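A single protein chain has been omitted; all remaining protein chains appear in their positions.
Chain naming follows the written order as A and B, and within any one chain the residues start at number 1.
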Amino acid sequence: MQTENTKTNDKTALRVMTRDVDTRDRGGPRQPMLIIRGLKKHFQVSGKSLGQPKIVVKAVDGVDLEVGKGETLGIVGESGCGKSTTARLLMHLIEPDSGEILLDGETVGSMRGVDVRELRRSVQMVFQDSYASLNPRLTIEDTVAFGPRIGGLSRTEAKSRARSMLRMVGLAPELFAQRYPHELSGGQRQRVNIARALAVGPRVLILDEAVSALDKSVEAQVLNLLQELKKTLGLTYVFISHDLNVVQYISDRVVVMYLGQVVEAGPVERIYETPRHPYTAALLSSRPSMDPTKRITAPPLTGDPPNPINPPSGCRFRTRCPLAEDICARVAPALTAVDDPAHLAACHARVSGSGHSHASAAA
Amino acid sequence: MSDQAATFSGAIPDTVKTERSRSFWQAVFRRLSRDPLTMICAAILLAIVLIAIFAPWIAPNDPYKTSMVRRLKPPGTPGYWLGTDELGRDMLSRLIYGGRLSLFMGFTPVVVATFIGGTLGVIAGYAGGRINMAIMRLIDVFYAFPSVLLAVAISGALGAGIVNGLVSLILVFIPPIARVAESVTTQVRTQDFIEAARATGASGARIVTGHVLSNVVGPILIYASSLISVSIVIASGLSFLGLGVSPPLADWGLMLNTLRQSIYIAPVNAVLPGVMIFTTSMCFNLMSDGLRSAMDVKG
Partner (left out) sequence: MLFYILRRFLYTLPIAIGVSLVCFALVHLAPGDPISAILPENASPQLIEEVKTAYGFDKPLPIQYLYWLGNVVSGDLGTSIMTRRAVLSEVIPAVGNTLILAACAVLIGFVVGIGLGTIAGYNSGSILDKAVTAFAITGVSVPHYWLGMVLIVLFSVNLGWLPATGMGSLGSGELPFTLDGLKHIILPAMTLAVIPAGIIARSVRATVSEVRKQDFVQTLYAKGLTSRYVFVHVAKNAAPTVLAIMGLQLAQLLGGSILVETVFAWPGTGFLLNAAIFTRDLPILQGTILVLSIFFVVTNLAVDVLQMMLDPRVKRV
């Protein structure tokens, strides 16, 4: 009820930030907000000193993504598939080994394009652990005001910015501004984290398992808040989660990752209704159904994903794939359009002429 | 009182007032003030410090006035409640004055070392990589000496004197404090809120002052407070060995040293200065323990 009251007060403040045409828009509405090409990050976990065996985890191994303006892109996959690393790479919180990131058509980090500072102002992130991502020694207000301060606002300006942000996420500043993180509930803390991210005035918000740790009812509230914010502020979301239902609810497009690579990408309805990659199919069929007539009949995914230190040759999913054949061990499948130009999958069985027995012979 | 004041919405401001959030340090202070043992120790220490500061007004006699006729009088002698030392100086006055140097010699090294060692440790912890290696390996070398030995070695080479004593003690305490600061900072650095701060585009210095320091100062201070007791004992120990404070100045450790020769003749006098060292060291230790448990709880 508090939220409702404060929202009307804040409409005027918001309008300043969200004019009908965003002045920050450089590439036009059709230019994707983010383009990622061939992003790679390998972590050396051992072998830093002499004589130790060299072990490298290929956390993200050649990821291509596109996020349109005003779109919500969902990224799903099992734990350890590189979702979170991708998110951190997107913000340059860790340096990618190779690959490029284009923000609104301009390369990040190059001489002519945008620098990392600008990227971080345009892209913000909400982390999974709502407690760990708030400084326990700072009040909520100070936490939210930190970003604007860095951005060059004066102390008082930053504080009033923080207060209007708190109001926007449904936390009355009179009640919450002076509190410390441990005095809030998980849902409230995550609202603070959203306010903190939005206070910088970003165009893209990366939500890295942002609602996964919340109770179901609170999760729904936060999801609704996110939907509203997106509408009022004209945001673009990258929504990372392992929860298929939540991703289906919030996303416009979905990307499925497996062992540091994208295996399938496409509009949400297509992915959920006609998955073309056997991994996606297996993931979806592992969801418990509310309808008893739709019992799971397909064999569920067994075992853990293989060790990313030594991923299988060829297609990485072949060790768990019901359709695996010789070709899959030899050639790594590329992301290719299937059925529809917007629907991509990396599976030999779906590409005609690949040599897989399920694929049509030749094109 | 209007009816509206009784409604729920009217009640909110009241709860806000009563549940006003306390900052971490306010909460720690409140918890400390409810710990009787810590408060007793604080009172004793405060008394010792005040007595030392106001020594000229409190001491009954001149602490430097010697007399060959009234040497080593036992405690209880009229006019000399705690007796006299081997040169006939008033024990009580010397103990009162001795607090000045002994406390100064015990306290200063920890304060200076906390500042230097803390800075080094935070830099090493936040920077990581090569900078960390360079700083911490240097620290490790000094850490590779037993603390008393290092203090004795440095002030032994430099020679007696207050400044030399202080320098050697500072060098003894920098390594352990730097180590603690480094490990705490390393822990804090990997937390999400630091990532979030980095994501706003803040510089390293801004993040350290805005987010890291507030989280590492507590543990560093707890550790440093536990060293004060050690420092007082070692500082007096240096004077006891004839390093550090030199005669005729009044210092508890030095008094123990000179009175030691008279242990068979006036055992009680000889042992008295140690009681002061022990009491101060014990109180600092207990207070440090109290501080530790007061800061143990989140928030």
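Going forward, a contact is a pair of C-beta atoms (placed from the backbone, for glycine too) under 8 Å apart; a residue touches a chain by one contact, two chains touch by 3 or more.
Predicted, not measured: the structure shown is a model, and the values here were computed from it.
S.K.: Quick one: say which of B:Leu82, B:Ile162, B:Ile277 or B:Leu291 touches the chain that got left out.
M.R.: The missing chain is touched by B:Ile277.
S.K.: I'm checking contacts with the chain that's been left out. Which of B:Leu46, B:Ile131 or B:Ile263 qualifies?
M.R.: B:Ile263
S.K.: Any idea which of B:Ala27, B:Leu87, B:Leu158 or B:Leu213 touches the chain not displayed?
M.R.: Checking the options B:Ala27, B:Leu87, B:Leu158 or B:Leu213, the one contacting the hidden chain is B:Leu158.
S.K.: What chain B residues would touch the chain not displayed?
M.R.: Those residues of chain B that touch the unshown chain are 137-138, 140-142, 144-150, 152-154, 156-159, 229, 233, 236-237, 240-243, 256, 260, 263-264, 267-268, 270-271, 273-274, 277-278, 281-282, 284-286, 289.
By our rule, only the chains that are shown with their structure count from here on.
S.K.: CA centre of chain A versus CA centre of chain B: separation in Å?
M.R.: 50
S.K.: List the residues on chain B that touch chain A in their complex, please.
M.R.: Going by the criterion above, the answer is residues 12, 16, 20-21, 23-24, 191-193, 195-202, 206, 210-211, 214-215, 298-299.
S.K.: For chain A, which residues are in contact with chain B within the complex?
M.R.: Listed in rising order, the residues are 88, 91, 93, 116-117, 120-121, 124-125, 127, 129, 132-139, 143, 146-147, 150-151, 174-175, 178-180, 182-183, 193, 196-197, 200.
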